[in-house]
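See below for the structure under consideration.
All protein chains but one are shown in place.
== chain A ==
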Amino acid sequence: MQAFLKGPGGAPPAKKPAPAPAPGTSKKDGKPVKKHIPWVEKYRPRTVDDVAHQDEVVAVLRKTLEGSDLPNLLFYGPPGTGKTSTILAAARALYGHDLYKDRVLELNASDERGISVVREKVKKFSQLTASATRPDGKPCPPYKIIILDEADSMTSPAQAALRRTMEKETKTTRFCLICNYVTRIIEPITSRCAKFRFKPLGVGVMSERLKHICQEENVKIEEEAIQTLMQISEGDMRKAVMFLQSASRLCGQDGSVNSQIIRDITGVVPEDLLDEVLKVCRSDSYEKLDATVKKVIREGYAGSQILSQFHDKLVAMEEVSDKQKSVICEKMALVDKCLLDGADEYLQLMALFSTVMHQMCHAE
């Protein structure tokens, strides 16, 4: 800092800060050996080409890296599909390590981003002009990037305040909005951005990645366990890696990961428990149902988890007619909403399963 304040000195002061980051970086490089980094971070895609399964976005970003212009971006899709990783990798490729801090403003829901922040911080940052060369003389794009992560949790006034800024500052700034639900972003914003949907990862890509990680980390895993992992994570790569790491840690060095362990740590309701509930529903006895639901709750399973697994089961059931299914599904939707609002799990599950019972035993 002091070297900086001394003003435009010659080469010596400029060199002084240079060694300073060096230990920092070497420390970072040394860390993986000594320190345990979560695999989720360790295997986060470093370059745009590493991003799996999202071909359209990768194609656009690759063009940008080759020198063409970047539009304002809007990434949306379910969690764990690589939205944040993609834009971070792209920004790193565009600006390199040194310039990254100056050129990229990353705001997420953990930062204050009410309307005042949009007006002050975002606007001020976007008004700064950026030169088209790096300090070392290499060319770089003449704009900065503002990443608004988790944009769906921004209030709509704050989003509205972005509108004009986005248009006015196109010369100097590109925006990248990231969200799970595109419907929560107001229309004027979406129309200013190139929208990209991130698909849940396919089975092939995911198993390949997981196997790669297992190989790197020296973890033995059964083929069946990978299948279970993919089934449970539903295309969410982060979840899959997270579970894989926990499972491998539980197994220790020499044990191999099997599907039982994975089921244990993911909090999935066991199949036989669900079957038991269904059997009770068919028996048309309220007392039995009451006892079973109480048992399920005492086991600590989450209502929403039961709901989603039960739904999968219900859809596949052949002995239930389409009409009955639709009645039950409608009730499920209501129960799901109620659970989200914080209603009592026991009552909601009782309401759901008594509907199921009624449909199974008394529907004409």
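Odds and ends about this structure:
Keep this in mind: a contact is a pair of C-beta atoms (placed from the backbone, for glycine too) under 8 Å apart; a residue touches a chain by one contact, two chains touch by 3 or more; residues count from 1.
Here, contacts and distances are computed from a predicted model.
A chain of this complex does not appear here, and its UniProt-recorded name among "Actin-related protein 10", "GTP-binding protein", "Peptidase S26 domain-containing protein" or "Replication factor C subunit 3" is "Replication factor C subunit 3". Only one of A:206, A:257 or A:339 touches the chain withheld from this view, namely A:339. Residue-wise, the contact with the chain that is not shown comes from A:249, picked out of A:124, A:212, A:249 or A:323. Within the complete assembly, A:116 is the residue of A:116, A:133 or A:156 that touches the hidden chain. By the touch criterion stated above, the residues of chain A touching the omitted chain are 35-38, 40-41, 79-80, 108-112, 114, 116, 149-150, 153, 180, 236, 238-239, 242-243, 245-246, 249-250, 252, 265-267, 284-286, 297-305, 335, 338-348, 350-351, 354-355, 357-358, 362.
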